[in-house]
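Heads up, one of the protein chains got dropped from this complex, but the rest are sitting where they should.
Chain IDs A, B and C follow the sequence of writing; residue 1 opens each chain.
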Amino acid sequence: MERTDLGRIMAFSDGVMAVAITLLALNIDVPDLPSSREGELADELVDLIPSLGAYALAFALVGRYWVIHHGLFERLRAFDGTLMVLNLAFLACIVLMPFGTQLVDRYGDEPVASAVFGALLGLAGLANWAMVRHVVHRKLAHEERRDLTETVSLVLTVIFFLSAAAAFLSTPLAYAMWLATIGLRYPLRRLAG
Amino acid sequence: MERTDLGRIMAFSDGVMAVAITLLALNIDVPDLPSSREGELADELVDLIPSLGAYALAFALVGRYWVIHHGLFERLRAFDGTLMVLNLAFLACIVLMPFGTQLVDRYGDEPVASAVFGALLGLAGLANWAMVRHVVHRKLAHEERRDLTETVSLVLTVIFFLSAAAAFLSTPLAYAMWLATIGLRYPLRRLAG
Amino acid sequence: MERTDLGRIMAFSDGVMAVAITLLALNIDVPDLPSSREGELADELVDLIPSLGAYALAFALVGRYWVIHHGLFERLRAFDGTLMVLNLAFLACIVLMPFGTQLVDRYGDEPVASAVFGALLGLAGLANWAMVRHVVHRKLAHEERRDLTETVSLVLTVIFFLSAAAAFLSTPLAYAMWLATIGLRYPLRRLAG
Partner (left out) sequence: MERTDLGRIMAFSDGVMAVAITLLALNIDVPDLPSSREGELADELVDLIPSLGAYALAFALVGRYWVIHHGLFERLRAFDGTLMVLNLAFLACIVLMPFGTQLVDRYGDEPVASAVFGALLGLAGLANWAMVRHVVHRKLAHEERRDLTETVSLVLTVIFFLSAAAAFLSTPLAYAMWLATIGLRYPLRRLAG
């Protein structure tokens, strides 16, 4: 059965993504120095820069997924139970991003940490791609516009899964791939939009 | 007195459920290995798989309660103070789900942990069933449609309370019952929808 | 200057209250037993019952403040900068409720803990009463209806501040006063509504 009360799905999804993106900052801990060493605070803060970088990257990636989600739901005219389940699966991946960010920040040199981060991004991409395909097949969008969204979603998903594999060759390569998608995807959306 | 400004009840409920469902992931802790043992990270991550399973199950169960809540409120034409109080009681149970998930994940073999998890699900179901009954009795829904929602809510509640009792016979049986409701309920909703 | 875009103030307020009410559950910690003593889990869970009671009480009190906030904003036709500032002050008190709840739960017998909890409730009430008065004076409500809301807000505030003082005579008396407001206020709202 199709339903058209889209407001609450979007409100709930926005809420989940808003909480998850805020929790990304939890991997940046305030240094805990004894009072005799408080003068070393500046050095300790400099040591936090990689954590800040991991936070900024994860924020950009989750923020971009929000932009993608927004772009998809903006065009819907209706939804069904399957879309709701796929949306929950997508959100379940997003909610794991703070865990993935902490993992990659804590174990930057361990390929398996980067592989998990890449796989989480890939799973979110897969759920997103499944949503796009479902919307196209069930004609749930307002317009029949032939666009690049489906292709772009698939390419993004493939890049993320490849980055998980690439992490075992070189963790900086995996990082480079994540960064590249940020530069890549925003202009692509403009084409697709 | 009946009121019809339903938007904020739904927004608040969505907010509470969005935060609670995000906090479910907090039981998945990043392993804390000394630098000499970082090579064992892969093994540590494998050990997290049961936690990930508990998270996925709890996410599906809370997500399903969100779907049920959405389905109920979508049909309302008005609400009253009693519905607001019942809704708060429902949300108070949902907010305890991250606690229940951590409990069942940390003490998987202890019947009492599974019993608490099942009882929390049952109490949420009871509050939901009370809302459905109240809506029917006070004719707060748009339509008088004779449907399965009330029965389905009651069946779900009974299964959850039975699972709390079943945990003392066998914890895997309780898990199986929770999983079964996921498979069961989604198609039922389609019938009822 | 008066403005009429009320949606976002309510959305932001709902968001803050939704997060704060969810964080109330954080005072209920999963017991941490060594594996040799896991059989004592049931006893440990029984020891959590007072924490659960504190959570339920705080949830009812914050939930009621949400109901009051909802009731006030539902009648607004416009707002101004002062109302925004008062609303932020109200929210700043609500956000401290998880702290107050943990305090009262951890130090149940210490009068000062109950006094802080009562004072937080009183400050939230004071901010709420200031909002109601401001709305009446600036004629920001849809109707000029003469009602009990202002009186009820003031009575509630006074009871909460008195409970903070009463805590130094007897902590159970303070608890009794908080409980009493829950029974009291809901019917009063019906009169006032």
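Here is the rule we use: a contact is a pair of C-beta atoms (placed from the backbone, for glycine too) under 8 Å apart; a residue touches a chain by one contact, two chains touch by 3 or more.
Predicted, not measured: the structure shown is a model, and the values here were computed from it.
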{"item": "Residue of C:Leu45, C:Leu103 or C:Ala124 in touch with the missing chain, whole complex considered", "value": "C:Leu103"}
{"item": "Contact set of chain C toward the excluded chain (per top definition)", "value": "1, 3, 5, 8-9, 11-12, 14-16, 18-20, 23, 81, 84-85, 88, 91-92, 95-96, 98-99, 102-103, 106-107, 109-110, 112-113, 116"}
{"item": "Where the unshown chain meets chain A, residue by residue", "value": "10-11, 14-15, 17-19, 21-22, 24-25, 28, 30, 33, 38-39, 41-42, 45, 55-56, 59-60, 63, 66-67, 70, 73-74, 186, 189-190, 193"}
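Here is the rule we use: only the chains that are shown with their structure count from here on.
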{"item": "Inter-centroid spacing, chain C versus chain B (mean Cα positions, whole Å)", "value": "25"}
{"item": "Averaged-CA centre spacing for the pair chain C and chain A, given as whole angstrom", "value": "35"}
{"item": "Interface hub residues of chain A, defined as touching at least two other chains", "value": "15, 18-19"}
